[in-house]
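One structure below.
The complex is shown incomplete by one protein chain, all other protein chains being positioned as in the whole.
Note that the chains are named A and B in the order they appear, and that numbering of residues resets to 1 at the start of each chain.
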Amino acid sequence: MTRSERKAYTLREIAERFGGEIVGDPDTRVSQVAALDTAQPETIAFLADERYLQQLKATRAGAVIVGTAGRDATDLPRVVCANPYAYFARVSGLLNPSRQPTHGTHETAIVDDSAVVAANAEIGPLAVVGRNTRVGARCLIGAGCVIGDEVVLGNDVRLHSNVTIYDGCIIGDRVILHSGAVIGADGFGIAMADAGWVKIPQIGRVVIGNDVEVGANTTIDRGAIEDTVIEDGVKLDNQIQVAHNVRIGAHTAIAACAGIAGSAKIGRYCRIGGASGIAGHITIADHVEISAHTIITKSIDKPGTYTGAYPFEANRQWRRNAAQIRHLSDLADRLRALERKLASLERSES
Amino acid sequence: MTRSERKAYTLREIAERFGGEIVGDPDTRVSQVAALDTAQPETIAFLADERYLQQLKATRAGAVIVGTAGRDATDLPRVVCANPYAYFARVSGLLNPSRQPTHGTHETAIVDDSAVVAANAEIGPLAVVGRNTRVGARCLIGAGCVIGDEVVLGNDVRLHSNVTIYDGCIIGDRVILHSGAVIGADGFGIAMADAGWVKIPQIGRVVIGNDVEVGANTTIDRGAIEDTVIEDGVKLDNQIQVAHNVRIGAHTAIAACAGIAGSAKIGRYCRIGGASGIAGHITIADHVEISAHTIITKSIDKPGTYTGAYPFEANRQWRRNAAQIRHLSDLADRLRALERKLASLERSES
Partner (left out) sequence: MTRSERKAYTLREIAERFGGEIVGDPDTRVSQVAALDTAQPETIAFLADERYLQQLKATRAGAVIVGTAGRDATDLPRVVCANPYAYFARVSGLLNPSRQPTHGTHETAIVDDSAVVAANAEIGPLAVVGRNTRVGARCLIGAGCVIGDEVVLGNDVRLHSNVTIYDGCIIGDRVILHSGAVIGADGFGIAMADAGWVKIPQIGRVVIGNDVEVGANTTIDRGAIEDTVIEDGVKLDNQIQVAHNVRIGAHTAIAACAGIAGSAKIGRYCRIGGASGIAGHITIADHVEISAHTIITKSIDKPGTYTGAYPFEANRQWRRNAAQIRHLSDLADRLRALERKLASLERSES
């Protein structure tokens, strides 16, 4: 959307929608959000972290969003609110509305006769919608998406281009799936027999709740027997792997490249760092934070932050130190022996 | 497939196919597999692990598959066999047969005139089959797949939707490729010259044996000069990266998000954990197990299990302990110095 097409709002109109107190001219108009340091006059920026106070002083933004602590930190027209970052998110959503489905079904889309597609949904060019699949109101299906048979898409679902959904999966309302995401591929179920691996048919589904977002090239496997479940409000970044029969609790957010092994149960409101791993068949409590590059190998039953990343160093130092990792147990034994000897020496002294 | 369409089998019919001893009524009919704890009457469950004995007692399954040790652990009609998990896999395959190719070539598929497609293969909507490519008997090519030129697909190959195969790759019989898999992209071959990187054309192919399964969004690069080779019966989970000129030995299974660097040679019957890494140009013996999140930096010539994951802790403890990693070599030096001093002290004592 070009600047000229974008609608501008006054601070008054914004506060009427999202609350907050206006300090300064309520008729100040903004048409886009911006970062403090690169803001232009018709934009609104925000201060969520005291570290950027200097940028607030220097900003060319037309208005800013600040917390109560930042109320008097600027002379600019401002909205004072409890959670400036979330407020900013909402204002940005207002100024950058997502595209509405307006084009109906493209003539090159292949929609099975048995599929039920809401009249106000949009099916993009070269998309495929399978047998008995249901596409809810105002859904927007991007070009090249392939949606299997017996799939249910709720209302206001947005599939960006080239998404794949296997047969039988259930997707809630207002779900966003980014390009290259694959929902419902077979879980990794194999049994070793004499002659080699035997495939175990994966007969569960993927069930995704409402308000879930799934990043580009993320994969969520269908369940082996029961379903894989992604609860409401879960946010998954790019290139995450969710194995069969995982359950991810509501409002948990997972950063890119994380891997969740089979049948792991993750609580609600967890925050899981990038490239971290959750072992199979374990349970993670609600409100757990896991640091990037950490593998969780057993269940966690208490909220808190958990970490297991190897500290990096200049390679030469790393070589020296890492070599000792392989002697740690010996080192501990030798230390214990020394302690004993010294104690006996001290006894003999006294 | 809905329950009503699904065929039911008696235990007698099952044992006639797959062997095992029936204890209880051989006319017991089952139409689906189930987990012990959620089983319904017309299903068959299995016990492969003594830990679930309690679930066996309580199960509502109509029949169960047990090992010889579990022969008398239940009164339910049962099949007693040597390997209940593999037996279960086979029964599930019987009850959940994969879809057969019945639709021929979809009118929107783009099949080059020079391609040779078996009459009983199915090419899905909007799939592309390149020049001189051969598609074997009973292949099932999903919607949106792009198969390049000079590709060979064996018989009974299943490509789920949106798979990409580059020119010249060879795929064996009964291979399954899941959505988003990319077979034969260029390996990462670049040479630094004065002006920047020079690309090295990747002129090898990917050659995949029989009975291989490749997970969603997994990538297998073509060889730089020689081929990248995936031997028979290899099972690759999702989002695995196989670099150029890798060879993966027969019946090796690799869990999701693992990365195999260029020219690594992996043995047969290995089991490689999720998010693990194999360095380039190394060799892994047969029957090696590698734990999740472990990087193997040099060749392994003996079977066994190898691990290198940093143990996770509450972040506060991790901080304290990880800080010492950077002093490990010093710590070891100081320990040695103490040992020497104490020894000399002891000598002077005596």
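As a working rule, a residue touches a chain if its C-beta (ideal position, glycine included) is under 8 Å from a C-beta of that chain, and two chains touch if they have at least 3 such contacts.
Predicted, not measured: the structure shown is a model, and the values here were computed from it.
J.: Of B:Asn83, B:Thr228, B:Thr252 or B:Thr294, which one is in contact with the hidden chain?
T.: Touches the omitted chain: B:Thr294.
J.: Among A:Gly24, A:Pro125, A:Gly196 or A:Pro303, which one touches the chain that has been omitted from the display?
T.: A:Pro125
J.: Write the list of chain A residues that the hidden chain touches.
T.: Chain A touches the missing chain through residues 32-35, 38, 83, 85-86, 88-90, 92-93, 95-96, 98, 106, 108, 124-126, 142-144, 160-162, 176, 178-180, 211, 213, 215-217, 232-233, 235, 237-239, 250-251, 253, 255-257, 274-275, 292-293, 309-315, 318-319, 322-323, 325-329, 331-332, 335, 338-339, 342, 345-346, 349.
J.: Considering the entire assembly, which residues of chain B contact the chain that has been omitted?
T.: 108, 110, 126, 128, 144, 146, 148, 162, 164, 166, 180, 182, 185-186, 188-193, 196-201, 203, 217, 219, 221, 225-226, 239, 241, 243, 257, 259, 261, 275, 277, 279, 289-291, 294-297, 304-311, 313, 317, 320-325, 327-328, 331, 334-335, 338, 341-342, 345, 348
Criterion: only the chains that are shown with their structure count from here on.
J.: At what distance in angstrom does the C-alpha mean of chain B lie from that of chain A?
T.: Using C-alpha averages as centres, the distance is 26 Å.
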